[in-house]
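Just below is one structure, and these are the notes that go with it.
All protein chains but one are shown in place.
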Amino acid sequence: MSFVKNAWYVAGWAPSEDVRLFSRTILGKSIVFFRKTNDQWSAIENVCPHRFAPLDKGKVVGDTLQCGYHGLRFDEHGICVHNPIGNGRIPKAAKVDSYPVIEKYKLIWVWTGDKEAADPAKIPDYSILEDEGWVHATGGYLHCNANYQLLIDNLLDLSHVAFLHPLLGNEGMSGGKLDLQETDTTIQSNFFMAEIDSPPFYAPRYKEGSKVDNWLNMKWHAPSSLLLDFGVTDVGKSRDVGLQGIATHILTPETDGTVHYFYSVGWPTEEDAAANVEQHHEMQGKIFSTEDKPMLEECQKNMGTTDLWDLNPVLLSGDAAAVRARRFIGRMLAQEAIEP
Amino acid sequence: MSFVKNAWYVAGWAPSEDVRLFSRTILGKSIVFFRKTNDQWSAIENVCPHRFAPLDKGKVVGDTLQCGYHGLRFDEHGICVHNPIGNGRIPKAAKVDSYPVIEKYKLIWVWTGDKEAADPAKIPDYSILEDEGWVHATGGYLHCNANYQLLIDNLLDLSHVAFLHPLLGNEGMSGGKLDLQETDTTIQSNFFMAEIDSPPFYAPRYKEGSKVDNWLNMKWHAPSSLLLDFGVTDVGKSRDVGLQGIATHILTPETDGTVHYFYSVGWPTEEDAAANVEQHHEMQGKIFSTEDKPMLEECQKNMGTTDLWDLNPVLLSGDAAAVRARRFIGRMLAQEAIEP
Partner (left out) sequence: MSFVKNAWYVAGWAPSEDVRLFSRTILGKSIVFFRKTNDQWSAIENVCPHRFAPLDKGKVVGDTLQCGYHGLRFDEHGICVHNPIGNGRIPKAAKVDSYPVIEKYKLIWVWTGDKEAADPAKIPDYSILEDEGWVHATGGYLHCNANYQLLIDNLLDLSHVAFLHPLLGNEGMSGGKLDLQETDTTIQSNFFMAEIDSPPFYAPRYKEGSKVDNWLNMKWHAPSSLLLDFGVTDVGKSRDVGLQGIATHILTPETDGTVHYFYSVGWPTEEDAAANVEQHHEMQGKIFSTEDKPMLEECQKNMGTTDLWDLNPVLLSGDAAAVRARRFIGRMLAQEAIEP
């Protein structure tokens, strides 16, 4: 497995205060997250160094996490601070890895690389999730048996919407125009389709069959956080008069062949669509789980564990943004290989 | 995996005309079968060369198969003839393998080797399936987690009927006489049991316990198509006065450790048994799935991935035909290794 380590990854949507403990495997490491008495999160390795018990089967005791097998307690730094057995001596080696963790934008972000470099300012901007001008349905989570880069490829090449998602697109979309922009931390892939049949997703505002302009602007923040600005409007008119939505698509590699996918959908508060945001969220989950996920898992199965480039894929113009993102990740990996 | 490639293998029982698309893994390759507008079948590799999507998730458009992910269309030769994305340019490398395919004897046959050698005359003779003198219950399909040669061994050594199939045999059968014949393309294993208790399968015509002569004549056509001529008759009498049936047993390797099994049973049209042919077919499926299949899968599990000969099996006289078939296949493999 080779992953970009110096990055903030989402471990989960921020749960309610009564949730004090959960775990997630990220970049192949099982990490347990627990809240201290001040409600802040800690993140430590999810394996007790005594008998290799999963610490997430234990319980939070004060500012520590107590192993559920023999009772050793670990603090936020992963250091064993209490041994209830016998003379209570704590072996020096009784410690586990710890990870910087921050709750921000209703999400829990964990840093998997060099702790010194864990700058909160590097967290991708999802402030729109806290913007009062928007109503978001958050909390979406799906698991997919594919490498996370296949999901980035999928999201950065939305020409697939025309064929894979009858609710969101139609084959008329395939003539869309693509515009790419790249910065030091992002790649923007803007897909614009003029005068197409309105996809069913935008009904009843735009009746099926009525003509619309449709945009799908996907922004990728390295290495795996995406944000989609999407919508339809009257042909040739400004987007203001149309329907505009925001969808988050955040990926966290679990292992080489599996990925966590966190998603949400939002509409402007004043928009009539906002009333149905939960319904759109459900729709989004259904589309991903019944259309993208099976396709991506089959593609991964066909690829096996071979790297995409070693399989000599036939590239199309729609792959441009995805190819740039793969190169971007390649540069990050090379950089980390030099300065680990 | 080493398989005989220059051969016709059954991909399936011919479906009704409204079925335009199906796929099957044969000799380790996933192949998608689709019908052109003239109803003829095409067979191409089931993996899009763009993003490795399974083409069987797409749809038939005219004489082409359209990928369900980004809309590339492939013709019967596996060549991409349409790219709906962007400028529509078709990369030269956008092609997949294609396979000769023929519908014959109510079966779909596919050739997995050198296309030049794909002579329809080499299709094994199952004309009896279209003979009006017979009523067949076709369409039988089972999947088995064992190498296809274990199933050939099983079918060519019917001495196992005495022990594994209480409905078809009894221990009295074990004294049967074996006669073998071999041609350039076939091995015939004739098993004859004089004056045994009639197996329950032949009731009510021959009551259980009444004495009969029983024959089981299995013909193997290289590499894996079998046809059984079987029946019972009054002791010492000609077969004409008895009950004679025909069963097809056609094997297609899926992978090294799994096999597709296509079967049918038939009775002469004028025979009273013909009225119950569907019931016999159901019985046949039940016997295979509850008696042969578990036994073969357990044997395979005990053998692991080791070749039979490397396990030094203790051979019995009943193995004679199976051993010949294995040698026959060995010669075919050696031949293909020389002239691939």
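General remarks:
Note that the chains are named A and B in the order they appear, and that numbering of residues resets to 1 at the start of each chain.
Here is the rule we use: a contact is a pair of C-beta atoms (placed from the backbone, for glycine too) under 8 Å apart; a residue touches a chain by one contact, two chains touch by 3 or more.
Just so it is clear, the model here is predicted, and its values are computed rather than measured.
The missing chain, though absent from the display, is touched by one residue of B:Gly62, B:Pro313 or B:Gly330; that residue is B:Pro313. Only one of A:Pro54, A:Gly139 or A:Pro200 touches the chain withheld from this view, namely A:Pro54. The hidden chain makes contact, of the residues B:Glu45, B:Glu76 or B:Asp157, with B:Asp157. Contacts to the hidden chain, counted on chain B, fall at residues 153, 157, 159-160, 162-164, 171, 174-175, 178, 294-295, 298-299, 302-303, 311-318.
Hidden from this view is one chain, which touches chain A at 30, 47, 49-54, 57, 66-72, 80, 83-87, 89, 91, 93-94.
What we mean here is this: only the chains that are shown with their structure count from here on.
Rounded to a whole number, the gap between the C-alpha centres of chain A and chain B is 47 angstrom.
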